[in-house]
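Yeah, one chain of the complex is gone here, protein chain that is, but the others are all in their spots.
Moving on, here comes subunit A:
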Amino acid sequence: MLVDSPPEQQRAETAPAPPSRRAIRALGLLAAVAVLVLVALASIAIGAKSLSVGEVWHGLFHASGTYGDAVVGDRLSRTLLGLLAGAALGLSGAVLQALTRNPLADPGLLGINAGASAAVVTAITFFGVTTLSGYVWFAFLGAAAVGALVYLLGGSRGATPVRLALAGTAISAALYGYLQAVMIMDNAALGKMRFWTVGSLSSATDRTIEQVLPFLVIGTVLALALARPLNAMAMGDDTARALGAHLNRTRALSMAAATLLCGAATAACGPIVFVGLMIPHVVRSFTGPDLRWILPYATVLSPVLLLGADVVGRMIVRPAELQVGIVTAILGGPVFIFLVRRRRTAQL
C-alpha cells in the first residue's frame, strides 16, 4: 500500500495537467491581449477632451480631418509609444530579475535609467544635441555603461538583492547630483530637463516611434529568445552548464537585451521606474517560474500598467496631467515595500 500509493497520486496529478495548464495559460495570454486593447482604446478616448467610442472608431478607421480625428491622431502616437515603452520596460525588468536571480531588480532601481538620463542631459547641454535621433545613442551609451558598472559593483555572480540595489542607488544618487549641477548652471537645460526627468508620454510623435522602434524590436526578439537559457540558469550555474547553456553568452546577451529595451524606452519618454519591477512579480504569481510564459505575459501586461497609469494621470488633474512616471512611482513604491517586507525576499 505504502509503496503503491505515490505513483498513483503522481499519475493522477501529472497526466492530465500539462495540456490543460498550457491551454489555460494561452487563453490567459489572449485575455491579457484583450485587456490591453481595451486599455489602449481608453487611452485614446480619455483625456482633456473626452471622445465617444464612435468618435474613436471614426478617427481610427475613417479619418476625415474632423477635430475629433485630430485628437485621435495625437493620442494614437502617444498610446503607441506607451505600448512600446511599457512592453520594453516590463520585458527588461523580467530579464534582469532572471539574470541576477534577484526579485528586486528593476531598470530604475538598478540605476540604468539614471545612466541614460545623465547621458541625455550631457548631450543636450554640452554637445548641443536637440533631436531624439541624436540623443538616443547617448541614452544607450549611458544605460549600457551604468548597467555594466552596477553588475560589476554588485558582485557579478555573487550578487545579492541588497548589493545590487545599493550599487544601483549609489550610482543613481551620484548621477542625480551631476544632473542637478548641470541644471543649476544652465537654466535652458533646466527648462527642458525638468519635464524629461519625470518620465512622460506627452511629447510622443510618430517620428519618436519610428526612431526607437528598430531598437525595441531587436531587444524584444532577443529577450524572448533568451527564455530557455535563462530558465536553465535559474537552476544554478552548474546545472545550467550541465544542461548545455552557454553562461557567459547568455549573460552578455541578456544585458544587451535589457540595455537596448531600457535605453530606448528611456530615450523616448524619460526615466520611468517600477514598471519593470511590478509586472514580472504579478505575472510570476500566476504563471510560475517558467520564463517562456513570464516573458510574453510581461510584454503584454506591462503596457497595460503604463497606459493605465497614463490614463489615470490624465484623469485626476484634468485638464492638466500628471506625468506617467510619477503615477507609476507612486503606485510602485508600495508594491516594492510590500515585496521587501515579505520575509523571503528580505532574507535573500
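By definition in this document, a contact is a pair of C-beta atoms (placed from the backbone, for glycine too) under 8 Å apart; a residue touches a chain by one contact, two chains touch by 3 or more; residues count from 1.
Criterion: contacts and distances are computed from a predicted model.
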Which of "D-alanyl carrier protein", "MerR family transcriptional regulator", "ABC transporter permease" or "Sigma-70 family RNA polymerase sigma factor" matches, in UniProt, the chain that is not displayed: "ABC transporter permease"
Omitted-chain contact residue, chosen from A:Leu81, A:Val273 or A:Val304: A:Val273
Given A:Ala181, A:Met235 or A:Ala252, the one touching the chain that is not displayed: A:Ala181
Residue, one of A:Arg22, A:Lys49, A:Arg194 or A:Arg207, that touches the chain absent here: A:Arg194
Residue touching the undisplayed chain, where the options are A:Val95, A:Ala204, A:Leu226 or A:Ala329: A:Ala329
Sole contact to the chain not displayed, among A:Ala165, A:Ile209, A:Ala232 or A:Ala268: A:Ala165
Sites on subunit A contacted by the missing partner chain, in the whole complex: 104, 108-109, 153, 155, 161-163, 165-167, 169-171, 173-178, 180-181, 183-185, 187, 190-191, 194-195, 197-198, 273-274, 322-323, 325-326, 329-330, 332-333, 336-337, 340-341, 346
